[in-house]
Each structure stands twice: as C-alpha cells, then as structure tokens.
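Apart from one protein chain that is not included, each protein chain of the complex appears where it belongs.
For subunit A:
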Amino acid sequence: MFVWRVAGLPAFPPLQSFSEEESMMRDAVKKFAQERIAPFVSKMDEDSVMDADVISALFEQGLMGIEIGAEYGGTGSSFFSSILVIEELAKVDPSVSVLCDIQNTLINTLLTNLGTEEQKQHYLPRLASDTVGSFCLSESESGSDAFSLKTKAEKHKDYYIINGSKMWISNAEHAGVFLVMANAEPAAGYRGITCFIVDRHTDGLHIGRKENKLGLRASSTCPLTFDNMKVHEKNILGKVGHGYKYAIGMLNGGRIGIAAQMLGLAQGCFDHTVPYTRQRVQFGKRIFDFQGMQHQIAHVATQLEAARLLTYNAARLKEAGRSFIKEACMAKYFSAEVATLTTSKCIEWMGGVGFTKDYPIEKYYRDCKIGAIYEGTTNIQLSTMAKMIDQEYDG
C-alpha cells in the first residue's frame, strides 16, 4: 500500500502536528511569556494597566507583526503561527494575548489585504516595530447590530469630516493608529460604511477614560469621540462603502484568534490547578485520587481537547483557502464555553485558596467571561452557524 509522506509525517497527520518553525515559535513564546510577562500579570490586573515594557517586549520578539512580510519588517510567518502565539500568551495573560490578537488578526490583516502600496509602506513597518493598532466599530447604540452605526463621514473635496463616537475600543490607551468605521453615505444604509485609517494625534480625536472591568483589566477598553475630525481621502482603506464587507471578512478570521485566546486561558488555568490537586491531601490521600474529582478533571480535559481541535482545524482550513466560517464560529463559541466551565471548576477544585487573589485562578475566572461577548456574541455565532446549516440542506 502506498503511503504518502510529507516531511516525515503521513499525508493526513493528526491536527496537533506542527511544522518545525511552528514548534520553535511556540516554544520561544512559551519561554518568553513565562520569563518576561508572568512576573507582571498580577500587578497589571490590580492596576488595570498594561506595563509599557511588556508591550515593547512583544514588539522586540516579533510577536506584533507575525504575518507581516519581512520586506515590511515583519516576521513573515503564517496565520497558524499567530494562533499558536495567541494561545501561548493567553496561558500566561489573556489581556496581553488579546492585544497581540487584535494587532495580528484584525489590524495587520486589514492593512495587508486592502492597503495601497503607499499605505502598506507607511503603516506596516510601524505596526511591526512599535505601533499598536485599534479597531473601532462598536458604538453605544450598535454592538451586535454593528451596521446600524451612527458615526458619519461627510465628504468635502479631498477630505472627510468625521463626527460620532465609539465604545469598547480595545488597545485604545496605547494605540498609535485607529481603523475607524464611519458611514460616508447614510442614505445607502450599511453600504455607506467606510474604513478610515486615523493616526492618534489627529485633531478632533478624543480618547475617553478606560472602563473599569471585571476581567481582561490590563487591556485598555475606552470610548472614543470624533469632533469634526478631518481625515484625508487617501486614508481610506479599500473602497468607499465597502467597509461592512471588510469588517465581516476580517472578523471571520479574528474569531479564530479569540478561540485561541480562550483556549489558552482555559489551559493555563487548568495547568495551575491540577498540580495543586496532586499535592493537596485530605482524608489521607491526594484530592486528585477521589473518583469524583477524577471524573470532573477528565471531563474538563476532554472539553479542552475538543476546543483545541476545533480551533486548530478552523485555522488550518483558513490557511488552506477552504471555507471556514462555520468552523470559526464553532471554535469561538465552544472555546468561550470551555473557558467558562474550566475556570469555574478550577476554583472549586482549589477550594478556599481558589477564591483568593493570592492564587492566579480567580483572575482566569474573571477574564473568561468576555469570551462569550466580544468579537461576536455567542448568540450571534449560533445564529450564523444556523443560517449556514440551513443553507447546507438547500440541496
């Protein structure tokens, strides 16, 4: 029987197979996260501030420009590598992971796919080396109903005047560049939505006070206001009125990034907890040895494995250029659920110490909740999946 072999692996290798470069990257990030990020996690959460040295270190390591080509000063690697990096970072700090995720899967992707050569030359090197990006879509009156956004862009000769506001904008405290979705033709409804590239020091751009959040506290989440903000038409990304398409397209991939973040969060929490259960002795044996505990732990481990496979498979499908939207929704929805289950159980397994801030477990529990809410709520994911399932049976 003829068995195809590629690089020493059978032609249909298990999902948890990585190229040498992917393994090296994952190991490098794991080590880096343990040594350069872990010591700061607790303080960043307490103070609700991301340490500036941590952000610089992310840039130095090449983690902020993973898919940006080497010709623009980026790392020149693949989408799957980004997913592995986001997962590894989330094991240590989901806030740092989301900063890296937004940069790579949203900002860099949009600029690489839609930017003119001039825009790419101007922004990609900066995004790879020292500039954080923010994506601005949601408003106070439009979350899931994203395309009912009210921020307007009025055309005047070769520039636009933008007025309006945005809410829940991640990375805003540190961002040097903002991708702002505004409607340039309100009469056309969502078909007027246009994406503008706005530099931080643009007149009329105000960044509001950051939210005081339950979790992901080190990740800044701010409201923005645009007060007669003037933006040149050469700062339009892609075409006028096509913004809604770009947002949907990019969020499909971004969803896999969030799945990876939730997966890393859950795994990191689990990895802190199981050693405790193996050490803690009650009634003369390790609490891990009680059947009730074993069954719960095995159940959670199974859910983690399933979430991992959904996430890796969605990423590989995307890389292979195959249809992946339903699978991406499934991965994000499921990973967020698994993160909630895992963190909740971990606190219980740790007993009293799980409930104190002296141990890292309660932070993971607080951090996980946003997974079911941002970048497409769980209900939106489920509705999207249902629509696709409906179409599948159209015949």
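A few notes on this one:
We adopt the following convention: contacts are C-beta pairs under 8 Å (C-beta built on N, C-alpha and C of every residue); 3 or more make two chains touch, one makes a residue touch a chain; residues count from 1.
Everything that follows uses one rule, which is that contacts and distances are computed from a predicted model.
The UniProt record for the undisplayed chain lists the protein name "Electron transfer flavoprotein subunit beta", from the options "Electron transfer flavoprotein subunit beta", "Carboxypeptidase O", "Actin-related protein 2/3 complex subunit 5" or "Regulator of G-protein signaling 6". In the complete complex, the hidden chain is touched by one of A:48, A:75 or A:170, namely A:75.
For subunit A, the residues touching the absent chain in the complete assembly are 20-21, 24-25, 27-29, 31-32, 60-63, 66, 70, 74-77, 81, 85.
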